[in-house]
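Once you've had a glance at the structure underneath, I'll fire off some questions.
A single protein chain has been removed from this complex, and every other one stays in its place.
Labels run A, B and C following the written order; every chain starts at residue 1.
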Amino acid sequence: MELHILLIFMIFAAIVSLEIKDLLSSVVAIGAVGFALCLAFLVLKAPDLAITQLVVEILCLVILIRATIRKDLPLVIEGRWVFNTISTLVFVGIFLLFSWWALKELPPFGKPIMAVVRRYLEEGLSKTGAVNLDTAVILDFRAYDTLGEATVLFTSVIGLMAILRRPGRKE
Amino acid sequence: MMLKIVDIIPLFVVIPLGAAFLISILGKYIKHASDVMVFISSTLLLGFSIYSRISLGHIEGKALVYKVGGWVPPFGIAMVLDGLSSFMLVTVNLIAFFVMIYSLNYMERYTDKPKFFTLFSLMVCGMNGMVLTGDIFNMFVFLEIASIASYALVGFGTEAEELEASFKYAVMGSVASSFILLGIAFLYGFTSTLNMADMARILSYKQNMYIINFVSVLFLMGFGLKAALVPFHAWLPDAHPSAPASISAMLSGVLIKTLGIYGLVRVFFNIIGSTKEYLSILMFLGAVSMLVAVVLALSQWDLKRLLAYHSISQIGYIALGIGLGTPLGIFGGLFHLFNHSIFKSLLFLNSGAIDYTLGTRDLRETGGIAKVMPVTSRTNLVASMSIAGIPPFNGFFSKAIIIIACVEAGYFWYALCAVIGSILTLASFMKVQKFTFLGTLKERFIGVREVPLGMRFSMVSLAFICIIGGLLVIPHFRFFIGDAMHVILKGTGYASVVLEASR
Amino acid sequence: MINNPKSGMTLIVKTITRLTVGLILLFGIYIILHGHLSPGGGFAGGVIVALSFVHIMLAFGKDVAMSKISIGLASNLESIGALMFLVVALMGFLGGAFFMNILAKGRPFELFSAGTIPLSNISIGIKVGVGLFAIFMALVILEGTKK
Partner (left out) sequence: MVLYFLCLVLFCIGLYGVLRKRNIVKIIIGLGIIEYAVNLFFVLLGYRFYGRAPLHAVDQKILNMVDPLPQAIVLTSIVIGLGITALLIAIAIRIYERYGTFDITKIKRLKG
């Protein structure tokens, strides 16, 4: 039941963060969505994710505020894009309609078919020695994913420094 | 020393990764460290990919599975090397090798060369990793590496237009990745496994469920946006012209094929199993993007923007070829994929050479540089002939095969679109020839000299491949593309081949 | 240098920061090292370490944090962390496959157990920690060097 409340709060906070005029308060609203997601992870028994989501959310907020606060920003003006709004809403409506039928065929919430994972749960402790099965999956069963993951972060750091370097071209 | 091919498979990802990490440390301190290291890594990769393509040609129709971490596939991640992935490896590393040699000289105009080569080898690592993996989430992670590296590389020049183009490209790319991840989430919920072969086996039991259509629409949107098919092509004409020339060669030549077409083919043919409707949608999108992009290209005056529109139309040819589903059609589509990556990257390298010497890309300002830059004009002539499909060059063979396959399969309208498309392509490239190479040389370009050796070498060798590209059709060399065709034709047979090979 | 009023926030924030920064850094290192025993791991711990550096920079201003870690050192450390993780992966080659966990697994609930997992956690922790701080420093430095 509390998941429903959290999700509805996230939807409401997301709408607020998109529609509000002042940039800084929309950044704060997205922070609220992130913290509600962290709570949802705790309710869904995923402590690893709760810590990571909480901490990443804080860093995201610090960077976002860094981007928006120094600027003396006029209030966000909304354009009259009638066609764009209609086409987006129509697309969203069709998407949600078709997704309702597709969701019916997924296994019901709370009863996942854990075909592959059953072996992780049985052999996790003995084969990898890690008590935290989540870390066992990340760093041993699927360690290749985490190599890709570390590379993604490395790429975004190098890419960010490449974009933020001061003289772009030699004259 | 018969090096077992299975042991090479992880090297395709480890070598560019190691090179990227070392370059980012040593690049600042030792003067030419980044050039030497990226040269070694590209040559090694090219050698290994050709070696794997030839040695795989002898084992007919079997896949090689590398069990990462020693876990049996459905439980760990497996790297699968079969006909299609080794064909894509050769394409990726061949173009990366020549573009790397080209950018040794071209990137002198930009500051901070080590960062460029770090991002370049990370992009190559992302593409190699995506083509090689047998795990669908791992494919998403390597797709992200290649995409993020290309977002940063498009905005490498930090001018106003480049930043705007890279922002649009980054936003469209991340939306596409989120659609792909949502599709993976649905598939995981439905089959509770992430290994592609295991997933294909389970999906073949649970046929004609509604969720499969929904997931394939998600994947079509995601990979279609990465491949710039028509309804999702808005980002490409902005992103490719404003990238540095060597990067737009990599983007048009290889990135949209590996991330877009390869992803579509793997998911639709090998995992979900291609039914009539998907193929007809793919063909329709291909035909539409063929025509729309060529018509838009006619009115362009910026050379690289014109080439970007032609990339979209040639991707339409490839989608049409593969969408036919007949053996000849798929052979034609893959052959055109290889040819297009050769001559499109050559065209972008030529436009980079013109930009390098004259400083402008606008067709109205350039004129008559054939006399001043002989090598560039000859290679551009070769590339324009082969993109327009003139007989002796490789473009003609692949377009002819696609058109014959269309006629054979009874789709006369699509065959007509293909013919019209190639005629309009010829027309717009005549315009490029006339305005840049023929005509009178403007007075302020008198003192212009030819481009340095590195750029000339890669342009001439790509033009040479354009000329001999047609040999891939003769039976002796046909295995080069034939194996990839058999993998696609087998469709969900991919699951049994991989699971048997990973026992 | 530490408490000149101009750079960074007010004195109250500075004194509290002087107390809490050490604890945050210690907590981040704890999360990295105990990745295989308790929730958290290389990523979460690394981000906490990065936040402790960001905490110094926000409270004491740019130049104090720069004196501790310059941006060149930060990107070098990050590449070294990434290389360490790649070496841990390549060590698996000796044991057979690419990412094989070849070290002894030890007794389950010990700190030094689970083979190469703690090593990978440490290398990821270094990489994420220093890398994300380098991101924040690059954003702040950009503001400083106007045209």
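In this text, a residue touches a chain if its C-beta (ideal position, glycine included) is under 8 Å from a C-beta of that chain, and two chains touch if they have at least 3 such contacts.
The shown structure was predicted, so the numbers you read here are calculated from the model rather than taken from an experiment.
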For the chain that does not appear here, which of the shown chains does it touch in the whole complex? A, B, C
Please give every residue of subunit A in contact with the chain that is not shown. 3-4, 7-8, 10-11, 14-15, 17-18, 23, 26-27, 30, 33-34, 37, 40-41, 44-49, 52-53, 56, 59-60, 63-64, 66-68, 71, 73, 76-79, 81, 84-85, 88-89, 91-92, 95-96, 99-100, 103-104, 106, 108-112, 114, 116-117, 120-121, 124-125, 131-134, 136-138, 142, 145-146, 148-149, 152-153, 155-157, 159-160, 163-164
On subunit C, residues whose C-beta touches the chain left out of the figure: 38-39, 43, 108-109, 128, 132, 135, 138-139, 142
On subunit B, what residues meet the omitted chain? 137, 141, 144, 148, 151-152, 155, 158, 160-161, 163-167, 170-171, 174-175, 178, 181-182, 185, 188-189, 194, 237-238, 242, 300, 302, 305
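In the analysis below, only the chains that are shown with their structure count from here on.
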Using the contact definition given at the top, which chains are in touch with both subunit B and subunit C? A
Select the chain at the greatest separation from subunit C, using centres from the mean of Cα atoms. B
Using mean CA coordinates as chain centres, what's the subunit A-subunit C distance in Å? 22
Flagged in subunit C as touching 2+ other chains are 75, 79, 82, 86, 89, 98-99, 101
For subunit A, residue numbers touching 2 or more other chains are 140, 143-144, 147, 149, 151, 154, 156, 158, 160-161
Touching residues of subunit A toward subunit B in the complex: what are they? 98-99, 101-102, 104-107, 112-117, 119-120, 140-145, 147-149, 151-152, 154-156, 158-163, 165, 167-170
Seen from subunit B, its contact residues with subunit A in the complex are 13, 17, 20-21, 24, 68-69, 71, 74-77, 79, 108-112, 115-116, 118-119, 122, 125-126, 129, 133, 135, 137-138, 141-142, 144-145, 148-149, 151-153, 155-159, 163, 166, 186, 189-195, 198, 209-211, 214-215, 217
Under the definition above, what is the set of subunit B residues touching subunit C in their complex? 10, 14, 17-18, 21-22, 24-25, 28, 66-70
